[in-house]
Structures are given as C-alpha cells and as structure tokens.
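Excerpt of the complex: some chains, original placement.
Letters A, B, C and D mark the chains in the order given here, with residues in each chain numbered from 1 onward.
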Amino acid sequence: MKLLCNTLHYRSEVIRLNNYTLRNTKKTGEKKKEKSKITLLEYSEKDFQEKKLQAGDDYLAFKDSPNVVWINIDGIQQAEVIEKIGSSFGLHHLIIEDILNTGHRPKMEDFCEFVYVTLKVLSFDSSNRIVSEQISLVLGQHYVLSFQEREAEIFNPVKDRIRNGLGRLRSTGADYLFYALLDLIVDNYFTVLEKLGEKIEILEEKLVTNPTPATLKSIQELRTGMLFLFKSVWPLREIINGLGRGNCALIKESTGIYLRDVYDHTIQVIDTVETYREVITGMLDIYLSSINNRISEVMKVLTMIATIFIPLTFIVGVYGMNFKYMPELESRWGYPVIWLIMIAIGVLMGFYFKKKKWL
Amino acid sequence: MKLLCNTLHYRSEVIRLNNYTLRNTKKTGEKKKEKSKITLLEYSEKDFQEKKLQAGDDYLAFKDSPNVVWINIDGIQQAEVIEKIGSSFGLHHLIIEDILNTGHRPKMEDFCEFVYVTLKVLSFDSSNRIVSEQISLVLGQHYVLSFQEREAEIFNPVKDRIRNGLGRLRSTGADYLFYALLDLIVDNYFTVLEKLGEKIEILEEKLVTNPTPATLKSIQELRTGMLFLFKSVWPLREIINGLGRGNCALIKESTGIYLRDVYDHTIQVIDTVETYREVITGMLDIYLSSINNRISEVMKVLTMIATIFIPLTFIVGVYGMNFKYMPELESRWGYPVIWLIMIAIGVLMGFYFKKKKWL
Amino acid sequence: MKLLCNTLHYRSEVIRLNNYTLRNTKKTGEKKKEKSKITLLEYSEKDFQEKKLQAGDDYLAFKDSPNVVWINIDGIQQAEVIEKIGSSFGLHHLIIEDILNTGHRPKMEDFCEFVYVTLKVLSFDSSNRIVSEQISLVLGQHYVLSFQEREAEIFNPVKDRIRNGLGRLRSTGADYLFYALLDLIVDNYFTVLEKLGEKIEILEEKLVTNPTPATLKSIQELRTGMLFLFKSVWPLREIINGLGRGNCALIKESTGIYLRDVYDHTIQVIDTVETYREVITGMLDIYLSSINNRISEVMKVLTMIATIFIPLTFIVGVYGMNFKYMPELESRWGYPVIWLIMIAIGVLMGFYFKKKKWL
Amino acid sequence: MKLLCNTLHYRSEVIRLNNYTLRNTKKTGEKKKEKSKITLLEYSEKDFQEKKLQAGDDYLAFKDSPNVVWINIDGIQQAEVIEKIGSSFGLHHLIIEDILNTGHRPKMEDFCEFVYVTLKVLSFDSSNRIVSEQISLVLGQHYVLSFQEREAEIFNPVKDRIRNGLGRLRSTGADYLFYALLDLIVDNYFTVLEKLGEKIEILEEKLVTNPTPATLKSIQELRTGMLFLFKSVWPLREIINGLGRGNCALIKESTGIYLRDVYDHTIQVIDTVETYREVITGMLDIYLSSINNRISEVMKVLTMIATIFIPLTFIVGVYGMNFKYMPELESRWGYPVIWLIMIAIGVLMGFYFKKKKWL
C-alpha cells in the first residue's frame, strides 16, 4: 500500500497544476528545501569543459553553443531555478510543470524543436521497498537537459566517459548523449530486477521449508512491487518507439540503431517482469495448497489417534461397567485376553493406515 | 448492487427517448422539481460580467457575442429551460435529450459547429458509497454551455480565476475554458481515488488484524466501486483523443498541449484504478487464505488436545476395568507408576508437536 | 444447459440449409404450424393505411410504392409465404433461408439494394429462464420488412406512433422507421437487464442470510444467462456500426445521428452486462468463502467442546481407576477438590477461547 | 493427453519435410498401407460421369477439361499416387508434402492458379474420444481435388446432389463445389458440438447427484477436447475470410455470398465453443465447492455427535469415580436425576443445532 500511497501522494502535488509552487512550498516544511545542484558538461571532439552553474547564470548562451551542452540538474525543489532554465531553453510552461511535479507516468512529448521525456528510476530504500524517482530529459539540437529529483549517481558512467573521451560519446552529437542516458536508465531496471529475482528465490526457499502467513504477505508485496515496476517500464516501449519515429530529425539516423538496442532491452525487461509475475502467481498457488496440505496432515494425525483409541476406550469402558453378572470379569484370563484383543486391533489399524498411505 | 441499480434506474429514464418529458414529470412526484439555476459569465481580456439568467431570457443573443460566453446550468429538472437554451444554440434534439437523461455513458459528439461531451463526476454520499452525477459540456466557437445534474461547486475554481483575471483564462478563447472545466473533472477523479486508497489501507489493516466476513463484503464493495470508477473513466481516453483530432478547429492548436495534459492525467487515473483492482484481488486471496489458516490453527489445537488426552483416557480406562485378576491394581506402586507413564507420554507428545512446528 | 441446448437445437434446423423445408415440415409434427400473420402499414406524411395481407396477395406492387411501406410478418412457419414475399422483394435465397432458420447469430448483410439484419429479442419464459426469438429486418429504399418468430407486441409502440401520426415517423423515410424498430429491440435488452439485476439482488440477499448449494446453482444459471445475453448483444456493435458506414445511401445522413444514439445504447447494454458478470464472479467468491467460513465455525464449536471436556474426562477417568492404593480417593475432600480443579480448568479454557476470539 | 500426443505424433511425421517418404515407409510397418481410392466426378449442366481412377491414369488431361472435374482421393498412404496427381495439376512440392503429412494446423495458401486449403474433420472414436482427420482441398479454375486421410462418407451428400442433378451444383462452377465441400466440413463441427453438448448435460446431472473424482476427470477431458475443437476451428475464420478476399478470381462473386454464409456458421461454432468453455469452467467451480460442501456436512455430523456426547460422557465419568465420600452416589434419586439432567442437556443441544441451522 505504501507504494500506492506514494502514487497518490505524488499526484496530490499534481492536482492543481496551476499552483504547484504553493504546494511545493508547503512540502518544504516537511523536507528541507535542498538547493538544486547544476552541472554543465560542454564538449566537442576536441574540447571539453565541466563546471558548476549557479541559479543566477545566463543559460541562454548555452542554447546555441556549437558544442554539445549537457546541463544536469540534481534536485528540483527550487522551482524558480527550473523555471529559469526552462524558459531560457524555450520549454512550454506545462513541460516545466511536468518537470517540477514528480507524480507523472513516463511519457514523451515531441515539440520538434526539442523532445521531452520523463521516466522513473527505481531503487530500494533502507527497508527494502521499491521507491521511484522521476528523471526528466530534454533533447534539443545541440543540448541535453537532465533533471533528477535528488542528487544521484546514475549518470556517472556517462560523465566519466565524456571526461575521459572514451567511446564514441565525444565524437557524436547530443542525440547520442541522450541515448546513453536512456540506456543507463534502462540498465537500472535490470539491477532492480536482479534484486527482485533474489527476493523471489528466498521466498521460494521459505515456501518449501516453512510457509507462514508472513510468507503470503511477502508474496503479495512482491506482486505489488512487480506491478509497480511494470507500470514504470511499460510506457517506455512507446516512448522509445516514438523517439525513433520522430520526424524532426533531432535523432540522427546513425543513432537509430542504438535506440533500437535500448528498445530491445526494454522489451526484455517487460518480458522478465511478465515472467516474474507468472512465477509469483505460481507461488501463491503453492502457498495456498500448502495450507490445505497442512490441514490434511493434521487431520490425518487426529484421525489416526481417534481411530485407534476411541474403539479401545470403548472396550475398556465395557469392562468398567458394574453389572453384577459379567462372566468375562470373573475369568482368570479375561484381562490378558482383552489386552491381546486391543493390541490386535491396534496392529490392524496400523496396517489399514499403511494401506491408505497415511503413514 | 446499489450502484448497479442506479445504472438501471438512470436508464429507465432513458428507455423511451421520445417521451422523456412524461417520465420526468412522473419523477417530479418523487423529487421536488428544483428550478434550474442559470449563470452567465461573459468575458474578454478586458471586460467581465457575471449575472444570473432567467428561463425567459433571450439566449440567442449570446450565441454570437464577440466575447467568450459561459452559461452554466445547475439542475436539469426543468426540461423546458434546457430545451429553450438548447434550441437557441442550435443543439440537435437528441443532444438535448442526452443532456436531460442522466444515465449515459461518457461520450463525445462532434457536430463541427459545436462539440458535445457528457461525463460523470463522482462523489461519496453520506453512507460512503460512490454516487455519480452527469455533467454535459457544449463547446461552440465562442461559448461554452455546462449542464450539471445538481448545483455543485466543482467549477468554482475556474469561476474564481475568471473573476479575478488570474492565469491565462481571460486572455484565451472558449476552447481553453472548455479545457479548464475538463481538467477540473479529471482532477475530481484523483480526489475519489485518494479516498478509495484510504479505504483500501483501512481494509488491509483489518485483513491483518481481524478478518471477518464483513471484511470480505467491504472488499467486494470496493471492487464493485472500482469497476464503476473504471467504467466512468475509461471512455474519457477516447473522448479526449477525439477532441484533439477534431477537424473543425473548435480546439485551437495552442490548446492542444493542454488537452494532451488532461489526457495524460486520464491515463494516470486509469493506471491507478488498474493497480487498485490488482491490489484488491490480492486482498481477496489473503482473505481466503486467512480463513483456511484459521481452520488450520483450530485443527491444530483440537488435534493436540485429542492426541494427548485420548490415549491417556484409554489408559485410565484400562485401570477402571473391573476384572478380578488385574495384578497392577494390587501393586503398591501401580498408581504412581501409571502417573509417571502418563506424564512421560504427555512430554513426548509435546516434543513431537514441537518437532512438527505446531507449538 | 437449457440455453445451450436451445442454441444447438436451433442450429439443428440450420444444418442443411438446402433442405430446410423438409426439416420444418418435420417440426410441424411437434408444434402446430401457425399461419403467418401479415400486416401492411403504408404511410406518407399525409396518407396512412393499415391492412392485413394474405399469403396470396401481390407483393410486387409494394416494392415500388411512393409511400413508405412496412410489412410485418408474425410467425415464420409458413415457409412458402416467406419465400413468396422474399422473392417479390428480390431477396437472395440464402437470405430467405436465414429468415426461416432461427439459430443465427445476429448479423448484417448489405446488398446495396437492401440491407438485411437479424437480431435476437430476449424474454423470460414461465419458469423464469431467458428465451430468445429471432427478428429479421430488411430495409429497402422505401420499404421495411420485419419477420418475427412468433406474434409479439414488441413493435406496438412504433405502430401506434405511425397510426397517430405522432413524432417524426410519418414525415421521414423508411430508414427512420428501420431505426425506430432497432431502437425498440435495444430497449428490450434494458428490460431484460433490469430483471436480471433484480435476480442478482435477490441472490445477494440470500448469499448473506443463508447460502445453500441451491444458491450456487442459481449463481451459475445467472452466469450462463449473462453469457447468453452477452452473445446476443455483442455483435450488435458491429452491425450498427456497419449500418452507419453503409455506402449505398439507404440510411440517410439525417438518420445517422439516431443510429449513433442506438449505438450508444448498445454500448451501454454491453457495459452493464460486463459489470454484472464481474458482480456475479464476486458473488461466487463470497459463496465459496462462506462455505469455508462455515467449516471454520463448525470446527470452532467442535474444538471448544473437545478442548474443555476431553481433559476433564481424563481426570474423572483417573479417579475411576481401581488401584488399591490411591490416597486421594480416601480423602474427605477429594471429591469437592476435584470439582474445583475441573471448574478452574473450564474457566481457564474459557479465557483462552476469549483471547483467541473464538467466542 | 491422448489428444496432445496425437498432435505430437502427427508432427513427428512432419519433422523432416524432406524425407517424408522414409517416414511413411517406416509407418507402413505399423499400419497396413492402404491403397488410395481415387474417384472422378466430371460434370457440366448437361453431362455427368463418375468413375474410379487408377494410380497409372493420365491426370494431365483433367486439368483442362471444359467441364467441372472433381477428383476425390480417399487414403493418402500411397505417397507416389499423391505426388503424381499433384505434379499433374502443377502443385508445388511443399503443398504435396503438406497433403501427405497430417499434422498440420488448418491453413490456406493462395497460388493464384489454385488455392490450397487444409482442414480438420473431427469425429468420436470407439472409446468416445475426439479424433481428427485432415482433409486437403485444392481449387483450380475448373477442378477441385480433395484428399482424405481415410475413406470417409463426409462428402456423400454433395456426391448425391451431383449425381441426381439436384440444387445448383451442376449449373455452377468448381468454386461452388468447393464451397459445398467446405460447408459439409463446417456442418461436421455442429455434429461434434451436439455430442459434446450431450456430454456436458450428462456431467451436469452427475455433478448434482453424485460428484466423484471421476467426474472431475471427465470435466477436464471435456475441457481438453473443447480446446482441441477450438484450435481446429479458430483458423477457419481467417481461411474463409482469405478465400473471399482472394484477388485471382477463382471464387466468383456469385459464390461470395455462400462463403459469407459458411463464415457465419464458423463464427457460430466458435461462439458455441466459447460458451461451452465458460460452462465447463462453471462446472469446475461447482465441483470444487461441492467437495467443500461435503466436508462441511461431514464436519457438522461429527460436531453434533461430539458436542452432545462428550459432555455426557464426562458426567457419567464423574459418577464412575471411586471417591469414598460422594454424597450423590448414596442418594436414592441420584441415578434418575442424572438421567434427567443428561436428557435435558441433549434436548438443549438439539435446540442449539436447530438455531444454528445444522439440522
């Protein structure tokens, strides 16, 4: 439920798009308003510079730089900064609102002049629950803007490759950078899947050895988590497809094959999620049947005990009666004979249960 | 079932579209016929006027006003008023019937000259059940008509924004007003979802602590409610899509992006509803297995008691027999030895249950 | 199963389309062959005449009447009459066979010169089961033919409106009449739905108060009935859609909006049927869990009785033993102390059950 | 499983298409290689001849006969015959392989010069299981070839109609003959459905009177059978659709309406199969709940017996104790009073069970 509440909670930020500032201000009371950290990476095949930008800097200049410009913003609490950057790069005010509000479903908007994509990055919090962060990416002719909810290290591999001039990054355009970031995000899902896969394995182990109601709860949590993951990944198919079909040539043809590659990975994530969901359904079946099995086992024990001893108790009851004339009681061999009879009954019952495969 | 009955009940008003007046008259006996309350908001970038209109006013004049005209009608019991307004604005008589009959599925009709949209607004009644009201919107070149089943405050935020000249509303056309109203209605679904989400959380709590048949009933009610919500929201996708594709230019291109925004929110509502439905299904599974678990627990107690005491009762029965020759009975240590034996049996049983994890 | 058998039974009439006369003759032995009742309504804006026609009349003349001609045939046992009328109006012999055989799935065939539609009308028989009748409609340029399996009153409202010259019927063409008949048939489904809705409510009541295996049977019957209804209504969507798209101008544009209205109603019927099906599925879940609940309740009673009395019985058994040396037996207070001990055990058990929420 | 094994078994013939002769030879060891029986029917509106052909005859002549030529081959074990006929009529060698191997899914191939269709005909074997045979049809400009796995009588009605010159067959072309054969095959499915419907009814009867594990097995077998039927019929939709759209004019327009008729019947078969599958699912639910019900019934009996007698046994146990000082034992009325108390307890229990609706 926590997950779902988050969804709603996110949304409650969204409810009135026109007064998000108010909302965010209110939230500031809860979380300390973190300052956005703005990093610029500007590079061409030969040049490369990296610097921290301030809220007050002039962003307009970057828009038309001949080099590839990547501005990464960590932390979106400072709405005024985001707004300033957004308007410098000519983003529609609805897009700026989308960046500021973190409850969005992954989506893509193609404005020809630039493409806007918003995605979810998933991770596990300290109590091992999935949490999601929103990442917004804007791709223009020569620039990429990336907005992260919190400072995170997900983009570090690409930063390193730019700094070191490794791979094709430095020699290609903004669209390849854009692809590289997308690729990192999709790779992130595989990491999450791997952890979920481990959880599934642990649960499977528990299911076999000692299924308890807590196991059921874990299975259900896993199911909800998987659903959450699915909802985050599913829209990606269309987004990446849409990027490939975009008719405004922001994505060059040579980058197309890389997008197709990311697309293949996305499909694979979706495939694996679907497989996991089926496996979890199977685990539910096993859990439910294991309860029934246990009932069946308990019943067998009860029935064996009762079936053996109730008749015997009846017999000893008979000879506990106080009738004056009970010839057996007088007999010298009455007592041992009764024992023999009772042992015989017990042994016969044993054979009966053997035959019924209860033992 | 209440919900479903409403659906049918609504429909029964619809059954003969050609004699709805008759029907509505008949219903007047049941509910006091409320007078429709008609409000006019006329504005341009500079001017603004708001006034209450009467049934007898001349509506034809408003149709060709150079300003944006918004006529909001609260209460649709007075069929003759609706008909008068409808014919002044050139609405087809089937559309007028659709406005008057509240059992419709959300739909959109594009007449080029105007667009007709009917939607559901959901709320909770006093006994916490979802009830739905129909809202019909008509968008013309320069006017918007809105028909509400009852006087409601859902449109107040937009009214305030017009009155105060805040935001873009005053400087844009009727299509932006139309969008703003749609947006309010979709936001309404989020409020409903939030309440349903709380209900789900409360039920989850109950499921864990003390599941009763009443819990099951609540889960089922929630499921039906969710289905109802789903049926209200699902057609919206196509409606808003259709509005965007409309080829008669009632919706200007600049408003297109706002429609897309509403569309995204609709998708998000649908997504959340689907997630909730899966969660509810999971709750059903937990409920059912919790009953089985309880049976299993009860069985264990019974079996432990029986397994320990039935054999012991047999033993004491043995020494309650009245055979003449039972050497144990004569022995000085017979009684304490029997006690020792029985205690030993009890302790062994305890270990057995420990091993079986029943304790 | 009755329903399904009907389907098959209908079909068995259809199996060899080429020798249906034979088949129908054979069936005559079973049901008395009823004479077809043929009614003509011919009208224009000013004129109106109604008369009963005979099998021997000349139907060719009606085909080219300048007025709107509606020929309604009640009862299709007289194959030769249907064939005569059919060939007078130029119907393909396969269409005539379709009219004569009542096992068809709803469908539409557009021959440009005329449109053929076959539909199901549902009603409840004396033992409250759904039965279906086939109605075939043929729309030509100026005429409508309607074939009903049995004499039925479903079309009476339209007949009355023509007779009295009420509404738009007299002033419009054959296509509007065709629409009016379709509309009556779709309205018929709402009536059936209303009854099914009542049945569902009654069953829900029973489910809560006293669920028996008979309740389960009723639920399953309802489910089958709903499936049957669904199969009757589902093809209507495409049929009405197809009528709207027909490119031979039999349906005038002005009638298009009315067809769209019927279409909306059809969608609403389908929607409601789907909702009902989900509700019925929920009822099944409640039923199944109520059985388990009952088992759980019974188990609790048994376990309480056993848990209290089995240990007590053991105790009294102990003092029923006949050992020579049992010091307690000699004691003056043995008997009352044992009673106190047993009462204490009983009370403790009571508290235990209270804690376990079994009481 | 038998059914599935068949599927695989069929396939194992198919595995290497290039060495089917080998395979078939190997199979000859198992089944006696039956000689193919080849029948020719050649007719025009006026002429008609029928004769048995031999493997050695010259088939090339028939291809360009001015009359309609129908060659029916019963038995496909003699691969060399099929190959000879196939190459005479210019069939691609893959098609010949398809004819020879009986494990194919129904499919259609349009070669413009001729159309190839392969279908399944279902029947019940001696132990009442569904078995399927493959029928391949080839339609050319003036000829139809039909290949049956075994000699069967399914085409007899058409043969009779040709012989007797009844109906339209003699006056129409090869495409109408082709339709007539398809129609017979689809009619065959109705026969199978009818038998399955009877089986369902018998099982429903059993479910109500005396459900046993054998009933469950029958239900599952029926479900598998239905699946098998579904898989045989489902591809027919596209096949017949494809025939209608074929752009090489092998199917004349006048035959189009007949194909549409077969199409309607196919849809009806599919519809009925789907309905049956839902009914069978419902039967499973009833079966499962009937087991639970039985457990519930058994539990009630046990609990009643235990609840009445366990306390009574305790009471008699009390007065079986051997305490020296038990005043009740001395009393003259002790015994009858205890009886009264015990009877009172029994009667009260009776009322309790009545109230709980266990009796």
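In the analysis below, contacts are C-beta pairs under 8 Å (C-beta built on N, C-alpha and C of every residue); 3 or more make two chains touch, one makes a residue touch a chain.
Bear in mind that the values here come from a model prediction, so they are computed numbers and not experimental data.
Visitor: Start from the 4 shown copies and tell me what the total comes to for the whole assembly.
Guide: Per the structure file, the complete homomer consists of 5 copies.
Assume only the chains that are shown with their structure count from here on.
Visitor: In contact with chain B and with chain C at once: which chains are those? Just list them.
Guide: A chain counts here if it touches both chain B and chain C, and no chain qualifies.
Visitor: Can you grab the rotation angle between chain A and chain D? Superpose on CA, round to the nearest 5°.
Guide: 145
Visitor: Under the over-half criterion for shared residue numbers, do copies chain C and chain D use the same patch or different patches to meet?
Guide: Different residues, largely: of all residue numbers at this interface, under half are found in both copies.
Visitor: Could you tell me the distance, in whole angstrom, between the mean C-alpha positions of chain A and chain C?
Guide: 43
Visitor: State, to the nearest whole Å, the distance from the C-alpha centre of chain A to the C-alpha centre of chain B.
Guide: The computed centroid separation for chain A versus chain B comes out at 27 Å.
Visitor: Mind pulling the residue numbers of chain C that touch at least two other chains?
Guide: 288, 292, 295, 299, 302, 306, 310, 313, 317, 320-322, 326
Visitor: Name the shape of the chain contact graph, picking from line, ring, star, complete and other.
Guide: The chain contacts form an open line.
Visitor: Write out all the pairs of touching chains, ordered by chain label.
Guide: Pairwise, the chains that meet the contact rule are A-B, B-C, C-D.
Visitor: Give the list of chain B residues in touch with chain C in this complex.
Guide: So the residues of chain B in touch with chain C come to 1, 4-5, 7-8, 11-12, 14-18, 92, 94, 103-105, 107, 109, 210, 213, 216-217, 220, 223-224, 227-228, 231, 284, 287-288, 291-292, 294-295, 298-299, 301-302, 305-306, 309-310, 312-313, 316-317, 319-322, 326, 328-332, 334-335, 338.
Visitor: For the complex, give me every residue of chain D touching chain C.
Guide: Answer in residue numbers: 157, 167, 183, 187, 190-191, 193-194, 197, 200-201, 204, 208, 257-258, 260-261, 264-265, 267-268, 271-272, 275-276, 278-279, 282, 285-286, 288-290, 292-293, 295-296, 299-300, 302-303, 306-307, 310-311, 313-314, 317-318, 320-326, 357-358.
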